[in-house]
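Missing here is one protein chain; the remaining ones are kept as they sit in the complex.
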Amino acid sequence: MSTTSPGSESGHHDPHLAHHFENAEQQADSAKLGMWIFLATELLFFSGLFCAYAMYRANHPEIFIWADQFLDKKLGGLNTVILICSSLTMAWAVRAAQLGRRRALAILLTATLVFAACFLGVKGIEYNTKWKHGLLWGKYYHPHVEGAAESGAAPVTAPPAAAPDKAAAASDGTEIPPAAEGPAGLAPANAPAHEIPASAPKNVQIFFSIYFVMTGLHGIHVIAGMIVIAWLLRRTLRGEFGDGYATPVDNVGLYWHLVDIIWIYLFPLLYLIR
Amino acid sequence: MTTLLHCALLALTAAPGKPSFLMPREASTVAGEVDHLFYLVLGISAFFFLLVVGIMLYFVIRYRYREGVAAEKTATHNTALEVTWTVIPLTLALVIFAYGFKGFIDIVTPPANAYEVLVTAQKWSWQFTYPNGYVDKDLHVPVNRPVRLVMQSQDVIHSLYVPAFRIKRDVVPGRYNKAWFQATTPGEYQLFCAEYCGTGHSTMLAKVIVHRPGGFDTWLADASNLLKTMSPVDAGRHLYTVRGCAQCHSIDGSGKTGPTFKGFFGHKVVLSTGQAITADEDYVRESILDPQAKVVAGFEPVMPTFQGRLTNEDITSIIQYLKSLSAGPKGGGGK
Partner (left out) sequence: MTSVNPPPPGEGAAAALAVGGDSYLSHAKGLRSWIFTLDHKRIGVMYLVAVLTSFFLGGVFALLVRTELWTPGRTIVSADTYNKLFTLHGAVMIFLVLIPSIPATIGNFVLPLMLGAKDVALPRLNLASFHLYVVGAVFLLAAILTGGVDTGWTFYTPYSVTTGTSVILTTLGAFILGFSSIFTGLNFIVTLHKMRPKGMSWFRMPLLLWSLYATAIIQVLATPVLGITLLLLVAERTLGIGIFNPALGGDPLLFQHFFWFYSHPAVYIMILPAMGIESELISVFSRKHIFGYNFIAYSSIAIAVFGFLVWGHHMFVSGQSGLANMIFSLLTFSVAIPSAVKVFNWLATMYKGSIRFDTPMLYALAFIFLFAIGGLTGLFLGALATDVHLHDTYFVVAHFHYTMFGGTVIAFLGGLHYWWPKFFGRRYSERWGKIAALLVFVGFNLTFFTQFVMGSHGMPRRYYNYLPQFTPYHQASTIGSYILALGFFVMAGYLAHSLIKGERAPANPWGAATLEWRTSSPPPYYNFEHEMTAGDPYDLDTVRFVSRAEGWVPATEGAGS
């Protein structure tokens, strides 16, 4: 893609140095600064979700406490360990690239990919379990989990958000939500009576909406990271990075660490509520 | 000079009962305070605008390019000047903020003995429910009495706005937002929806009727009794007018958001599914309670449900009224 870049005939002997930089250090610094800024944008991107989490949790702690029982801490903990290991292999890979050790680099990048795949696998198991039990987001929340509550209370009945047919119609045409709970007497006459079981609080589906959006978005970033790491692997196998030129590996490493850090925040917030 | 200023101020400012060049007439207890702040900010703005533009025009004329005359080197910064022209605007800004905040507290804090009216907003009409249960399409209030509005939306965000009272509040589904005012002058005032809500946003209007002392109670008593003393057809016509049906259904054959009621009852209608049915009592009742069930072909499925908002007697009256609109040369038209 540099066919028309200005000054390409200036004949730099450093094949990695772009024409518009004065030296390799300036180029590497620029790339790194660029990556750090990009990571800041990713952080801001997730911040909206963390805000939504904070807001809903502050206003409805009972939902979070109740829903937490359906998240498998062991699997979540396993995933945390997996990702930390992948960060380790990634950091190690950066070092290998800086030392020009191509074989080690290839192995470590592969290991990172393997760990990432395991992470996704575990996530897949968790998502599948939730699907089976109807513990999905928003309007698809139809739980049917037998004896899930630790206290041995009656099987979870569907906490009503809205009647299922109304919920299904929620996103097309004009939808009339039932009035929020206000002072007595202000609900419209003949409003459909909501059945409120003793154990589950209302609107538990909000938790699962947040859960799926946050882990889903994180998962998409893991997949994107895997694609980029695979690209690095391909370049490694084609002989690049052998002379100590490590900038791409370095910067992808930074990205990968961010993906890891985000999970490290997600894990306690979603899994370790109680 | 002072008379000139006085006249200018009089001409420019609004007063109770009198609109000005810039503001509608002041018709509530907070309107005066809001207007005072408005004119204060206007005065400050006008002063600074004239200052800035005046200096600018003076400079471009006085220091325009002239052959052989070079620009003069002046200081490139002057701390004292820069601090001064930062501090003075900042102070003025804080003054404006303070008045704004105080006025706002008055706008949102109702007195204790306020008369409460429930407001329901829907696409695209307003319903006002009075304490005795009577529902009207307009807001009637007594003069010189604080009125508190408790507002809910049936669908999307709307906003209740009465310019003459200087009040506005969003009406948000899923919660109750409140507003209050005390009207100071009997009369009729415009109420707008001020949050975009779709096709009929600009026709979602209502009137605020401020009654003279004693007039409000009389009006409410008469209005509430209407249905008890009317024939079913007349009652149905009244409901058609005040419960929002008129917004979307005409009675003269013209096309609106929904099918016209003229000649509707008892005739065949084709549904969006292609099925053809007769518009009988059951169909009308079903369409009022579950409007999306059978939608007439060629119309959007946007009718809100009146489940819980119309009694069975109300629905029966409406059916009778619709029948009257199909009843041949004599019975057609109604109003």
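All chains are identified by letter, namely A and B, in their written order; residue positions are counted from 1 within each chain.
Everything that follows uses one rule, which is that a contact is a pair of C-beta atoms (placed from the backbone, for glycine too) under 8 Å apart; a residue touches a chain by one contact, two chains touch by 3 or more.
Owing to the predicted nature of the structure, the values given are computational and were not obtained by experimental measurement.
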Touching residue (missing chain; options B:Leu90, B:Ala221 or B:Ile277): B:Leu90
Absent-chain interface as seen on chain A, which is shown: 1-7, 9-10, 18-21, 26, 29-31, 33-34, 37-38, 40-49, 51-52, 55, 60, 63, 137-140, 161-162, 166-167, 170-175, 177-178, 180, 202-203, 205-206, 209-210, 212-213, 217
Chain not shown, touching residues in chain B: 19, 21-24, 30, 33-34, 37-38, 41-42, 44-45, 48-49, 52-53, 55-56, 59-60, 63-66, 69-78, 81-82, 85-86, 89-90, 93-94, 96-97, 99-108, 155-157, 159, 161, 163-164, 166-170, 172-175, 177, 190, 192-203, 300
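Definition applied: only the chains that are shown with their structure count from here on.
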Computed distance of Cα centres, chain B from chain A, in Å: 44
